[in-house]
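Below is one structure; the comments refer to it alone.
For this depiction, one protein chain was excluded, whereas all remaining protein chains were kept in their positions.
Up next, chain A:
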Amino acid sequence: MFLDSIVDLLPELNQAFLETMLMVGIGLLVALILGLPMGILLYVTDRGLFLENRLVKSVVGMIVNLIRSIPFIILLVFLLPFTKWLVDTTTGPLAASVSLSVAAIPFYARIVESSAREIDKGVIEAAVAAGASPWLIIKDIIFPEAKPGLISGLTITAISLIGYSAMAGTVGGGGIGDLAIRYGYYRYDDTVMFTTVIVLIVLVQLIQYLGDFIAKAVNKR
């Protein structure tokens, strides 16, 4: 009976899994495209660095803090008009990825900033003394030096996004979280509940393992 219900569930589980991957994937991609430069900007405009700029640093820092201080479930609701305008719907995985992306950008930006800070300031200074341009320093020193941190940061972001995506399920966002809520919470179907939890555990473990593996492989220290 237990097996039967899982087999029955398979098509829907499969669909939910793909939806989760889509949401997390879009969120990660946006985090990389926008969060990474934002984190670098936060770092290089800091005091004593080669593009020190108090105004930029505090404005960007404030925006980041602002978004990060809103609990995700509230951000999700708060962004509904924006989501509606951007993707013309407020339900489904695509709509959910809008809020996920907005949450992922500052999250990853802070991680990028702190992993860049791990770089010995002297290394940056030696590059400045060599007469390197800011862009060359970012591309050729900061990126490769911070790479292990950037990759484990991406892992942390991915795992957080899986958690967030489950919350997106509560407002009809789709994905594994949505499945768990619909069957496990509204219908008291423990089998579905357990299955989704196991799928989530395996997924998180896999991502963590993969992230650690890559971060270790690129670390030359």
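Everything that follows uses one rule, which is that a contact is a pair of C-beta atoms (placed from the backbone, for glycine too) under 8 Å apart; a residue touches a chain by one contact, two chains touch by 3 or more; residues count from 1.
Here is the rule we go by: contacts and distances are computed from a predicted model.
S.K.: Missing chain's UniProt protein name, "Cation acetate symporter", "ATP-binding cassette domain-containing protein", "Cytochrome c oxidase subunit 1" or "UUP1 family membrane protein"?
M.R.: So, among "Cation acetate symporter", "ATP-binding cassette domain-containing protein", "Cytochrome c oxidase subunit 1" or "UUP1 family membrane protein", the name matching the hidden chain's UniProt entry is "ATP-binding cassette domain-containing protein".
S.K.: Which residue among A:8, A:140 or A:190 touches the omitted chain?
M.R.: Of the listed residues, the one touching the omitted chain is A:140.
S.K.: What is the set of chain A residues that contact the non-displayed chain in the whole complex?
M.R.: 120, 122-123, 125-133, 136, 140-141, 144-145, 147, 218-221
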